[in-house]
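Okay, structure first, notes after.
A protein chain is absent from this complex, but the other protein chains hold their places.
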Amino acid sequence: MKKAFRIAAFTAAVTISVSALGLIASGSVARAADPVRIGVTVSSTGPAASLGIPEANAVALLAKEVAGHPVQYIVLDDGTDTTKGVANMRKFISEEKVDAVVGSSVTPVTLAMVEVGAENKVPVVSLAANAKIVEPVDDKRKWAFKTPQNDRLMAKGIADHMAANGVKSVGFIGFTDAYGEGWLEEIKPALESKGIKLVAVERYNRPDTSVTGQALKLMAAKPDAIMVAGAGTPAALPARTLKERGFKGPIYQTHGAANNDFLRVGGKDVEGSVLPAGPVLVADQLPDNHPSKKVAQKFIADYEAKYGKGSVSTFGAHMYDAGLLLQAAIPAALKVAKPGTPEFRAALRDAIENAKDVVYTQGVVNMTPTDHVGQDDRARVMVQIKDGAWKLLPAGK
Amino acid sequence: MSTPAPINNAAADAISSDGRAPGGRGLRLVAPLAALAVCALIPLVPGLPQFWITLLNYIGLYALVAIGLVVLTGVGGMTSFGQAMFVGAGAYTTAILTTRYGVNPWLALPAALAVTGVFAWGVGAVTLRLSGHYLPLATIAWNISFFYIVGNLDIFAKFDGISGIPPIAVGGFALSDGPSLYYLIWGAVALAVIATLNLLDSRVGRAIRALRGGVVAAESFGVDTGRARILAFVYAALLAGLSGWLYAHLQRAVNPSPFGLNASIEYLLMAVVGGAGSVWGAILGAGLVTIIRDQLQDWLPWLIGARGNFEAIAFGVILVLLLQTARDGLWPHVLRLCNVRPATRGHHAEAGQLAPRARSAGEQRADGPVLAVADLRKQFGGLVAVNDLSFVVGRGEIVGLIGPNGAGKSTTFDLVTGVTPPTSGDIRYFGENATGERARVIARRGVARTFQHVRLAAGMSVIENVALGAHLRGHAGPVGAILRLDRAEEARIFAEAHRQLGRVGLADLADRPAVSLALGQQRIVEIARALCLDPSMLLLDEPAAGLRHREKKQLAALLRQLRGEGLSILLVEHDMDFVMGLTDRLVVMEFGSRLAEGTPEEIRNNPAVLEAYLGGVA
Amino acid sequence: MDLSIFLILLQDGVINGAIYALLGLSLVLVFTVTRVIFIPQGEFVSFGALTLALLERGQTPATIWLLLALGVVSAVAQVWQGRRTLSARRVLAIAGTDLALPAAVAAVTMLLAPMKPPVAVQIALTLAIITPMGPYIYRMAFQPLAEASTLVLLIAAIGVHLALTGLGLVFFGAEGSRTEPFSSAMFEIGSLLVSGQSLWIMGVTAALVAALGAFFELTLTGKALRATAVNRLGARLVGIAPSMSSAIAFTLAGFIGALSGVLVSPLTTIYYDTGFLIGLKGFVAAIIAGLASYPIAGAAAILVGVVEALASFWASSFKEVIVFLIIIPVLLWRTWGAPVVEEDDH
Partner (left out) sequence: MSALFQLEKLFVAYHGVDAVRGVSLSAPRGAIVSVIGANGAGKSTMLNAAMGILPARGQIIFDGAPIHGLSVEERFFKGIALVAEKRELFASLPVEDNLALGRFRFRREGRAAAHAALDEVYDLFPRLRERRRQLAGTLSGGERQMLAMGRALMGKPRLLMLDEPSLGLAPLIVREIFRIVVSLRERGVSILLVEQNARAALQISDYGYVLENGRVSLEGPSAALQEDARVAATYLGFGAHRGDDGDDDADGDDDAAT
């Protein structure tokens, strides 16, 4: 009996201290209701860290004030883990009372977050690529938007380029994860539409030390070209192995590879590779009439001023674009309701859905109730690696 | 030398710390009920941020898995890095059934558990034979494979996973917000705690707990240790599967990432940090790890002024420091803080008699030898340890097996008890062939034994060890144990254990941890355990070693009394005086062969024996 | 698959296998001497490779700060643990190995790094930076737990792994690096193209295995390590302190890890978290060897490498599944038929 009492007492003590802590915490949350609060959850650790880190970095460049209202950003790391992403989402909603959430970096985590967003009626702007996040726009996806170009748009660029250059058959090697899977799904129809055959599909892991087996298998299928669907520096490994094994045809990469570390690690092995990318990657080479040129240059200048020369990447640009999108939508929402209210969140969602001619660092966006990406061909350029640098290819070539 | 399994002691604490008291059920329920009441009130605390409820929900989910690990790792001694995979099995089953086939989540629950259970049974059947450090690695291999298989197959929607999982509904009310799920999740945790405590405090639970004390000892009392291992494995997996079912409906989306190796590592970590020896430790560990993680995320940026990826670093360091200050986990420390002592077991003196063990026809006959060994041979490589040995033990007879060190006595003992199979020869108990039979089969024939090197389960009290001897006289299975349908039988088993302890004169030590007894006393406990089998034959391996003169006399008296009750006894002994005064016949071994056989008087005067055994110094 | 492809894959597998073998040997060594299943072994590989990559670029690697910090903490830990029996000489020795040594390594690195010294110097610096982390980590994390159960030590190893991986991300960022090969030569043997780098790997691996063999067979210190592995108490009774044997084992682990990183980094891109998976595969080999036999661990590592290469050709999606599940039949074969061994659990 005595012990029963002790256990009960202990449990009670724990409960009381937990609730006390809670009260303190909630006290600290009760700030002025005025600012617009944006929750940001990105994968700064875990397998997608190379995406999440520049994304988190870019938050510092976002507008601190929109239409006279301060905007606050609360940044959390989800470790590329779905459970963590959803927990962050719930934390944003219940503890931080955010008006919108930006994130996460990868598709699987975003997909789970979208569920929570819809349930609590909070708009989610994803930084992940897969079209599944926003298509089709149903009750759930009503609340989901994203800034990166659909893989489909990018895949079309590759297919067009291949067709224009007489490629008849293609071998594919991609990550054994959602990224590689997503690309495979998009490239198949794109190639089909151009009558190009997909002759071999291989997979590899981000941390693999060797892809010799896959490379040999691809080459055994004798494709005219090979495309690599990987993100960041790991995308260089297949290119290198293929070169080493004597593959002479063109190699295509995806926009996931578009950062300077890729060039550093890839070196001469990735020379000549072609890839679709956001215009921000080659901002300086864009024709002056490209709508994104100015914005992109400003982003690059600001980012490099803060994080060092050559540190910029398209992943950071996705975050920056998310900021631009919100910046465009917030004024309209502010007219309807005060931040921190369900009405404001609903209005914000409506405003995002109605965003017109928002200039990103990567193209121009026109959202519609059925299109929550809103991008067109202006969001994509074709780039080739020449002399260890990104070189803009003229359109249609 | 090093680690006398401290976790086990913690296990003993926790298992009996459900407040079991002589009074019985009434009082025992008070503590959990009080805890339950407090838990139920948490969401109603005014001003409690909703996110705390969310955190508590996650803690509950993790705690379920960690509780499974208590049974598997803390008590059963099997380290698993595969629990996340079983969470995944539960989560994916319900995800697929509810999204593709529109099955109600409640109907998906049994399916999720069934799939997880069958999956775990399959994995266990292949893997659990592996012992020691192989098992953890094998589970790592399974878990990594699970991750890639799920991620690459269409039916699991590959790496993107399945979203749009419906919430669980109760009477039309969807449990989709934190507080409503809180009750569901913590209700499940409460059930898991009760079920686990019940399971561990039962006949089956004793078998699982005895695994760490030594497979051979458990097998020798009829425990199918392979089955006990798989049972613990499947039970742990079922709790993980339950957690997965809840997870899927809390998260509303599943994909492979939460079910990878890292998650499995984290579950194990929770159990160990909290104290893998007790269910409360598991819950504490789940809470601690989750809260530390969350708080680090809040406080670290503020502390070091830079946002970065320092959480993992800080977490790793905290983990190591925690282990260094509390290597058995934190729960034992909490207990010490609250000054809680393990409760003692009631004496159940009022319980009825345990039914005698069912005896075979051969056992019931009054004639013929009890044990007949013919031409028994055991070779280890080129070495012949037992060389065509023959002897018999008759009914109600005490036979001593003696010989100098290395004569093959212990090997002979291992052969007749089924610990090692003979190379050739014939062993018969009660006229029935038992050659090459395993230890637990021989136990079923009514043969009980003790060990030269005492094998008592370290985490159990004296009486629990003795009760293990009655394993074959009970029938309750795991389900009955969890539902507490085994109480009457348990009471009878413990009454019997108490009776046998009293018989050997150790009744007052019943509730002491078995390892705390002096070695000589532990030997006597082994005899009590053997008697609990209700044997027709006793095999004693050096029972008098470590006993003082008076104690030896008492032991001899007890053995004579047992002989008087019709038991047959075979004993291996060094102590010539003890043997000479007690046995009816002696078999003397040298170099694996029988050197002489006869009454003590004949042996004492046998020149060959004197030459061999006493080194020719007589 | 024709013969030439098979030969290429075999070569690829053997080279990767050689690295796994080094790690497998190291894991066996650390486990037998200290009972620690040293999960963070792989981090040394990453740290070694990425430190070398930074040096190659003329940058001062942040790992020197880690080295200094670990040295300081290790010194404090030792002084604290031995506070009752510490002699002045002992304090001096601790200051020498834990403070002066890392300070000297850091100073030399800071001096030389911007000058882009020759590759050999870079490698020497890398090894000098990473190797001492082994014993420092042992003193901080594992020595206070020396008598704990294998499970507790394993969890502590996981804690160290988490912390080191996090540090790796802070130091090196999420993107990987690759270093210049020691040799860019290519040899043609029949249809097989053999790179100079792969010959380096094989050669260094073989040399290291031979050196380890000599160390364990011929030197008294090597025998003392083996003695600790077979009987800890026995070793203590003749004055071989487990802490000394363990520190040596962890030094070797640090050295082998860093060396593996240096060897493998010209072949492939290494990331802050690559080490874990490489380490796990070394671990598969070590386990196949029952965490006891060095030759079997080496052979098993080559087997793992070859299976991996073949699997990546035949079924690249399921490569990891195949690699990790081969241990199941191997382990079953090892334990099947063997009598139920009583685990006395010590």
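We just call them A, B and C in the order they show up, numbering each chain from 1.
To be clear about the criterion, a residue touches a chain if its C-beta (ideal position, glycine included) is under 8 Å from a C-beta of that chain, and two chains touch if they have at least 3 such contacts.
All values derive from a computational prediction rather than experimental measurement.
K.L.:
Which residue among B:G474, B:G520 or B:G592 touches the omitted chain?
P.N.:
B:G520
K.L.:
For the chain left off this view, which of B:A507, B:A545 or B:L558 is in contact with it?
P.N.:
Considering the complete complex, B:A545 is the one touching the chain left out.
K.L.:
If the hidden chain were put back, which of B:T423, B:Q452 or B:Q554 would touch it?
P.N.:
The missing chain is touched by B:Q452.
K.L.:
I need the residue numbers on chain C that touch the omitted chain, in ascending order.
P.N.:
So the residues of chain C touching the missing chain come out as 84-85, 220-221, 223-224, 226-227, 230-231, 233-241.
In this section, only the chains that are shown with their structure count from here on.
K.L.:
Assign the assembly's chain-to-chain touch graph to one of these shapes: line, ring, star, complete, other.
P.N.:
Here the contact pattern is complete, since every chain touches every other one.
K.L.:
If you average the CA atoms of chain B and of chain C, how far apart do the two points sit, in angstrom?
P.N.:
The mean C-alpha positions of chain B and chain C differ by 36 Å.
K.L.:
Multi-chain contacts only, two chains or more: what residues does chain B have there?
P.N.:
In chain B, the residues touching two or more other chains are 148, 152, 308-309, 311-312.
K.L.:
Among the residues of chain A, which are close enough to touch at least two other chains?
P.N.:
Residues 45, 49, 53, 176, 203 of chain A touch two or more partner chains.
K.L.:
Tell me, which parts of chain C touch chain A in their complex?
P.N.:
Within the complex, chain C touches chain A at residues 5, 8-9, 12, 15-16, 19, 166, 169, 173-178, 264, 267-269, 271, 273-274, 276-278, 308-314, 316-317, 319-320.
K.L.:
Which positions of chain C touch chain B when the two form their complex?
P.N.:
Interface residues on chain C, with respect to chain B: 31, 37, 140-141, 144-145, 147-152, 154-156, 158-167, 169-170, 232-233, 280, 283-284, 287, 290-291, 317-318, 320-321, 324-325, 327-328, 331-332, 334-336, 339-346.
K.L.:
Quick one: in the complex, what on chain A touches chain B?
P.N.:
Chain A reaches chain B through residues 1, 3-12, 15, 18-19, 22-23, 25-26, 29, 44-45, 49, 53, 56, 75-77, 79-83, 86-87, 90-91, 94-95, 107-109, 111-112, 114-116, 119, 130, 132, 140, 176-178, 181-182, 203.
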